[in-house]
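Worksheet: the structure to be examined is printed underneath.
The full complex has more chains than appear here; those shown keep their coordinates.
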């Protein structure tokens, strides 16, 4: 087993990996940028190496610096977390060349699955259903329109490289095709240096359902059931759960088998996620494989009782997967809420700042994967995720009740968070009845405002707090017994 | 005693009598009688008719954020605000200035001093937490000053571009 692992990441996911490493007796090396000198992942590691300035390209994305840090600290392996270098096949290859174990699949696998057309063709070859579309880049507009006609509008024009919602256009009829292709192609070139686009069917109302998979070096591949991730804002998931209400036991088995087939077709190794679209007729289509640990992996861990990071590390160290498909028996219902530093009243604008006060919920069935602490300055330079709140209960209703309570007890002051919005989502009729599609937020919560019916109590608390703090200052003043009058310091009160 | 409080941009005029562990408040439509205990610097326990309201409070400047039952309120003393802000360069009218909506890093300046701009023209690109936002000209005019450069960290109160109105 590895003696020391460098974690090429920051925030809650770096801490998540540190937790398991420490439990396994493996030393950890954190890396950090200028903005993260006091970050939680640095504080919690055994060693920490400075990478460079806050700008990601100069620190967390700087392969030379990361590899040098691993060499310097004599780490055996690198865990990439998610984001940053986690799906960079060049980085995976460089690790291998430098005799460092990259905790993830082989570089060639990452490369193939990172290219949308290549991965699509692998899936077709493996008999996994893909979205109706063209499995090649097609420069001839006439051929493209002919294909689109066959597939049926609306059509999605999609860059073969990259992601993050860039190089994507929705086309409602042939007259829009040419402009859409030009724009998507140009955007893709600017973002990824690759002009190639292809087309596939666009589903206006779909669910995003993904399957966790695990595969070792010896050909054992299993799935750990699904995660329902349809609730998204700006194409990014914010609430995930398992099991999905949309799946019947038969469909679940079918999709699970397809996920295993997908992983095997790609010669996948380590933990990964097979993403599917599920349309309104309950037909599912392969979307992509994420070749890394997923943000929402905790809902799978908490229902299956499996530590995915431990298994990632064991698989990377060459251990055989001892779990068989029949060992995986999910129990109960789990929900995750992602706590971002953002303002849901202002279009989810980022809200960096200092965590002035923080109080986490506790008690049975609650898990928090956090990357912050009271006093931490959330930097503007990185993804706004602060923490994840995960609950586990016997049934979905119980899990919803638990999550609402936990959200109400999760106090983060100093930055805006979507905690109040999430409470309202969980309380809402469409969520309660499982009517969750990728357009959930825009359909039901686009003009959301919090219900501020306790304003009177808030004002009383405001006054009480001012009074209390004055009292306190009074008590610690040099003259015992003398208390500063509230009216001296509490603003311009009128008599 | 009368208090003018700003609660999430809304002015509330209330009457309150405060003692050591007790507050009586008359709002526009209700009379409340509350016991209170300060649990910590950031926590106040209110008891109204035996009902518990647990309030978490943080303050920055004159504003306090009060969170009760998972809802949060921004509250300040309206009188105090008017006085202290009168001496400063005010940025209250957000529709007429060029400022970032959030703490951010400037990633691009799209104009230079002396440029004529029309309302809606992109002036500055800022980025925060992987999200890019373009700031637009709020009216027609001429750029009379640029107060930021790429790489600068800027706050919502900072005016990034001065425009002389037509």
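Order of writing sets the chain letters: A and B. Residues in each chain are counted from 1.
The rule we apply is simple: contacts are C-beta pairs under 8 Å (C-beta built on N, C-alpha and C of every residue); 3 or more make two chains touch, one makes a residue touch a chain.
Given the structure is predicted, the values throughout are model-derived calculations rather than measurements.
Whole-complex chain count, expressed with the shown labels: A x2, B x2.
Criterion: only the chains that are shown with their structure count from here on.
Computed centre separation for the pair chain A/chain B is 30 angstrom, with centres defined by C-alpha atoms.
Remark: chain A residues 234, 341-343, 346, 349-353, 356-357, 359, 380-384, 407-411, 413-414, 419-420, 423, 450-465, 467-469, 471-472, 486, 490-495 touch chain B in the complex.
Residues 1-5, 7-8, 12, 14, 16, 18, 20, 23, 25, 27, 30, 32, 34, 36, 38, 41-42, 44, 46, 48, 53, 55-60, 62, 64-73, 75, 77, 79-80, 83, 101-105, 127-131, 133, 153 of chain B are the ones touching chain A in the complex.
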